[in-house]
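Sharing a structure, written as structure tokens. Questions coming.
Note that this complex is displayed minus one protein chain, with the remaining chains in position.
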Amino acid sequence: MSAIQPPPDRIWWKQPLDRVEGTWIVIAFVWCMVLFFMMPYWHIYGKQNLSNEAYRTTPEMFSKKTQEVVDKYTVRTETELKIPVVHPPAGSDVYLIARLWQWWPMLELEEGKTYRLHLSSMDYLHGFSLQPENINIEVHPGYEHIVTVTPTKPGTYSIICNEYCGINHHTMASKLYVVKK
Amino acid sequence: MSIATPSPDLDDDDLDEPIPAMQQLLDNPFLLLFIGVAMPTVLYIIWGVMEIVGIPIAK
Partner (left out) sequence: MAINRNFRTCPTTGLVFHEQGEKLIRWNAVAGVVSLLVGGVLALLVILTRWPAVHLLPADWFYLALTAHGLDMLVFWIIFFEIAVLYFCASTLLRCRIAAPRWAWTGFFLMVIGALTNNVAVFRGDSSVMFTSYAPMGAHPAFYLGLILFAVGALIGLFVFLGTLVVAKSEKTYIGSLPLVTFGAVTACIIAVFTIASGAIILIPTFLWSLGLVNSIDSLMYKTVWWAFGHSSQQINVAAHVSIWYLIAAIVFGAKPMSEKVSRGAFLLYIFFLQLASAHHLLADPGLTSNWKIFNTSYAMYLAVLASMVHGLTVPGAIEVAQRQKGYNKGLFEWLRKAPWGNPVFSGMFISLIGFGFLGGISGVMMGTEQLNLIIHNTIYVPGHFHATVVVGTTLAFMSLTYFLIPVLFRRELMFPGLSKWQPYLFGLGMSGFAVFMMGAGTLGVPRRHWDMTFAGNPLGHEFPGAAYLMMGLMALSGLVAIVGGVAYLLITVGSVFFGKKIETPDFKAVTVREGRAAWPARQPVAVAIASHGNIGLGGFVAPGTFTLAMVFLVAFVLYYFVNWKYLSTVWPLS
């Protein structure tokens, strides 16, 4: 009998397991448990976990808070669009707006310091993609996501959008500077 | 309409033996349909939507 015909025995549930199958099921099950427990393990012992801290917000509320930080800590502007570059105090709250088709403002952070980065979108979904670190976080409109980040190496990083957000999606890019204290 | 007859070599013992519960479950597509729809509806959709609804409002 084959897989395209009904099982030949009326009661097939009691057929003994073959040794190949039994052994493999045990091995595979153990591996699946390893796969599972790596996630809680990393929450306790690992350093790269996405924050669960999020709030409901509105574009108006979020841009107001962003504007306050920009007004206080802008150190210069860049490109002909005069995008402010914000250098907030180490350990403070940093705001980043995603909107069609721009990240605003630009950020300058200090190496080895920890910041609370607030992310929200003004319109569609956007994808915060930090390169070349390759850290990728989804940015939603109406939600404020607070991620604690610690830049480890000085340099110029790129933030590109990797969630499709319309016809000029591929132009949405910005810089993030990490400087030595 | 003819009714299928069990082939002769099925002895009485075999027919009397009850079908194991797991085999009965696997032979019941509609029960499986119910479980297969209920599990993800509760664990994925309802749990997920409740978490989204419960997100606090930003200060």
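Assorted remarks:
Per-chain residue numbering starts at 1, and chain names A and B are given in the order in which the chains are listed.
We adopt the following convention: contacts are C-beta pairs under 8 Å (C-beta built on N, C-alpha and C of every residue); 3 or more make two chains touch, one makes a residue touch a chain.
Keep in mind it's a predicted model, so treat the numbers as computed, not measured.
By the touch rule set out above, chain A reaches the unshown chain at residues 1-10, 12-13, 15-21, 23-25, 27-29, 31-33, 35-36, 38-40, 42-43, 46-52, 54, 79, 114, 119, 123-125, 127, 129-138, 140-145, 147-152, 158, 160-171, 173-175. Panel shows chain B; residues 1-7, 9-10, 23, 25-27, 29-30, 32-33, 35-37, 39-41, 43-45, 47-49, 51-52, 55 of it touch the chain omitted from the view.
Heads up, the rule we're going with is that only the chains that are shown with their structure count from here on.
Interface residues of chain B facing chain A in the complex, by the touch rule stated above, are 10, 14-15, 17, 19-20, 22-23, 26, 55-59.
Across the interface of their complex, chain B is touched by residues 10-14, 54-57, 61-62, 143-144 of chain A.
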